[in-house]
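Here's the structure, in structure tokens; my notes come after.
As you look at this complex, bear in mind that one protein chain is not there, while each of the others sits in place.
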Amino acid sequence: MAKSKFEYVRTFEKEDRCLQNCWIVVRVDGKAFHKFSEIHEFEKPNDVGGLKLMTRSAVNVMCEFRDIVIAFGHSDEYSFVFRKDTSLFNRRGEKLMSLVSSLFSSSYVFYWNEYFKQKKLLYAPSFDARIVLYPTDDNLRDYMSWRQADVHVNNLYNTCFWSLVNKGGLTNSEAEKTLRGTLASQKNEILFQEFNINYNNEPEMFRKGTTLIRKFMKFPNENESRLVICPYYGDIIKNKFWEENIEILLMKSAPAELYKEDIEFYEGKNKISLLK
Amino acid sequence: MAKSKFEYVRTFEKEDRCLQNCWIVVRVDGKAFHKFSEIHEFEKPNDVGGLKLMTRSAVNVMCEFRDIVIAFGHSDEYSFVFRKDTSLFNRRGEKLMSLVSSLFSSSYVFYWNEYFKQKKLLYAPSFDARIVLYPTDDNLRDYMSWRQADVHVNNLYNTCFWSLVNKGGLTNSEAEKTLRGTLASQKNEILFQEFNINYNNEPEMFRKGTTLIRKFMKFPNENESRLVICPYYGDIIKNKFWEENIEILLMKSAPAELYKEDIEFYEGKNKISLLK
Amino acid sequence: MAKSKFEYVRTFEKEDRCLQNCWIVVRVDGKAFHKFSEIHEFEKPNDVGGLKLMTRSAVNVMCEFRDIVIAFGHSDEYSFVFRKDTSLFNRRGEKLMSLVSSLFSSSYVFYWNEYFKQKKLLYAPSFDARIVLYPTDDNLRDYMSWRQADVHVNNLYNTCFWSLVNKGGLTNSEAEKTLRGTLASQKNEILFQEFNINYNNEPEMFRKGTTLIRKFMKFPNENESRLVICPYYGDIIKNKFWEENIEILLMKSAPAELYKEDIEFYEGKNKISLLK
Partner (left out) sequence: MAKSKFEYVRTFEKEDRCLQNCWIVVRVDGKAFHKFSEIHEFEKPNDVGGLKLMTRSAVNVMCEFRDIVIAFGHSDEYSFVFRKDTSLFNRRGEKLMSLVSSLFSSSYVFYWNEYFKQKKLLYAPSFDARIVLYPTDDNLRDYMSWRQADVHVNNLYNTCFWSLVNKGGLTNSEAEKTLRGTLASQKNEILFQEFNINYNNEPEMFRKGTTLIRKFMKFPNENESRLVICPYYGDIIKNKFWEENIEILLMKSAPAELYKEDIEFYEGKNKISLLK
């Protein structure tokens, strides 16, 4: 096929390979989701359908990209971690980032009806993405911890705020003023004293976000165990999680075949035992 | 809000501002669309619904990002050109690229039913994106010319190929063999001699792709003209188009207010006169 | 030659090609030259030997890199402009930047004795470098103007400051206090009233910096004119300079052969006519 005289413009493209031997994190983040959740009347502070739709979209991304070893999301954001030695798309950052944000976004619309049967999607939402490299396992764990610590801070605040507004009858700005400068302990106290809410009894998914990992599982009536994507709603800051799921960080040199197994999303009752 | 000790991980993020005073092109490209179009039984060589859905998604991107001054698409790709002096997201490449690919992808799913009323979308498609800078107007025009020249080469080939297969009864590999090494003139000859097709009479949208530009238009029963996004199916390689739409390249310093107008997609009968 | 198992570490290197069709500016800047000039007892505010040594080093850089079309320096900095379409080192930024700073620095030491016959160089100085791209001729001219405007501001200040100290008998901090917040016109006034200095009569090299360009020149007793590197001490902000030396910006597509000529540094009496 003859090359046109215009083809020289390709030389303006830039290589952008990610540094070798680093964890590659792609984080997607909803654009203007404050407005999006208002228009679609999401429940406050947490809309279960909305959170599950986020997770369903994230699972779709993990199904497509087998080199993602763990994902973590809450609110309108999700982080995806590609294993250290992935050679997917020759580690080109643009490819990894744009495909994750693209597939996440199209999945969000695609699965909307499964989570909002009565509610029409009014417009196409979008998610920006960024890509960050972490050289060591510790750096990566600190990144994950940072995101989960963020869930805690935000969710405690939001739980208080919306209790004050929805149950306490305050206006938004009154609630904001009430909470300004309060410590975590004071927010816990407000929840308990005024609304009889023990924050620690709130659903883990709200307090800890959703972690997605791959686990081998044996299903009833099946001989072979299968590698499935499982949600986990517990702590990922302490060592326990990483010790019990030691393969996440080790998977860095896992043979490609490992991922050729059928992958499916399993949100079972027995997730705790599974995570053993 | 107290900062966690993990927050240092933010310092691993990288600035990626696009060089000032350059045209910023973001091109999205369907991932594995060969398979996607087969599974969804797209007509070959061109599926009008599929092409219009691409354009509808591109229009959505242009509505959201007012600094896009022109877009061009064909097959499963679309290019978006941000004006030279855009300061959108502080010219951060990751933001521009990921949001374009995200919104394009979610729009594709969102508008699917409008273009395929009888056909169910079977899975969420994805589009990768890349970002390229062009310092001069000439470079930009060459980029646009490159993409349109590509349409010509590909569509002529595909029109021949699918004529040989669908009408000539050849297998795919027989058709491929027949066309291997043929010149454009020979392909035109095959179309004309064997299938009575005058390639130049094929629809312009197939032969030239779709160009989207913004034009002021006066609608019936309205006093003020409005800035709308219009499709154009003609040549954008020659000077004529750029002379007749001189504002595209000049818009580089257009005041933001220009874009505050209501923007809508107009695919009218009078598009020719409009483009005058 | 057998490749060692360690060779994989090369894949950690990063491509860093400069965007095509942009002017490439490399600016070197003396590290801790305040201290350097004190220790070497440079005359204040301007040491002619020091400035000429800077220029001699810059000429050496221009001799080595024929794709540099213009250079400009003052004080302890020098800027080098590679033509827009240079393909030197495949436009790799690291190469261009490090070689310019390296050769400039080694030349500075190498030629020291020619400019400071009685003064021993006490330690090896260093110059950092940065690389900046400018897409248009206007951007480049603004860059050059920025540097020359800087000379004016700094030299006027320094001329005042050192007059107050050296002739006026003020301490450094008294001089600083005297000048704090003064306008250019006030500084001119101080020079004139107190020290009988008409700033505009100060040597051009001090007030305007040194511009290095390449000119064809015919020498006495030679038949062919030769391309030599000439210093120019006049204004490069106004159009005049660029109109009279139109080849500087046009050289961008000059054939390589142009630069094969013997190049030498000419600091002649007839430099004005030359620049015609």
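For reference, chains read A, B and C in written order, and residue numbers begin at 1 within each chain.
In this section, contacts are C-beta pairs under 8 Å (C-beta built on N, C-alpha and C of every residue); 3 or more make two chains touch, one makes a residue touch a chain.
No experiment lies behind these values; they were computed from the predicted model shown.
Q: Among A:4, A:75 or A:139, which residue is in contact with the omitted chain in the full complex?
A: Of all options in A:4, A:75 or A:139, contact with the hidden chain holds for A:139.
Q: So which of C:42, C:115 or C:143 would be touching the chain we can't see?
A: Of these options, the touching residue for the absent chain is C:143.
Q: In the complete complex, the non-displayed chain touches which residues of subunit A?
A: Counting over the whole complex, subunit A touches the hidden chain at residues 19-22, 133-136, 139.
Q: What does the interface between subunit C and the hidden chain look like in terms of residue numbers?
A: Where subunit C meets the chain not shown: residues 1-2, 4, 6-10, 12-14, 28, 31, 60, 64, 94-95, 97-99, 101-111, 121, 123-134, 139, 142-143, 145-146, 149-150, 153, 157.
Q: Give me the subunit B residues in contact with the hidden chain, please.
A: 11-12, 14-15, 17, 19-21
In the analysis below, only the chains that are shown with their structure count from here on.
Q: Could you please state the distance in Å, as a whole number, between where the Cα atoms of subunit A are centred and where those of subunit C are centred?
A: 53
Q: Just curious, how far off is subunit C from subunit B if you go by their C-alpha centres, in Å?
A: Centres of subunit B and subunit C (C-alpha means) sit 46 Å apart.
Q: Once you find the CA centre of subunit A and the CA centre of subunit B, what distance in Å lies between them?
A: Averaging C-alpha atoms per chain gives centres 31 Å apart.
Q: Hey, what residues on subunit C touch two or more of the other chains?
A: Residues 19-21.
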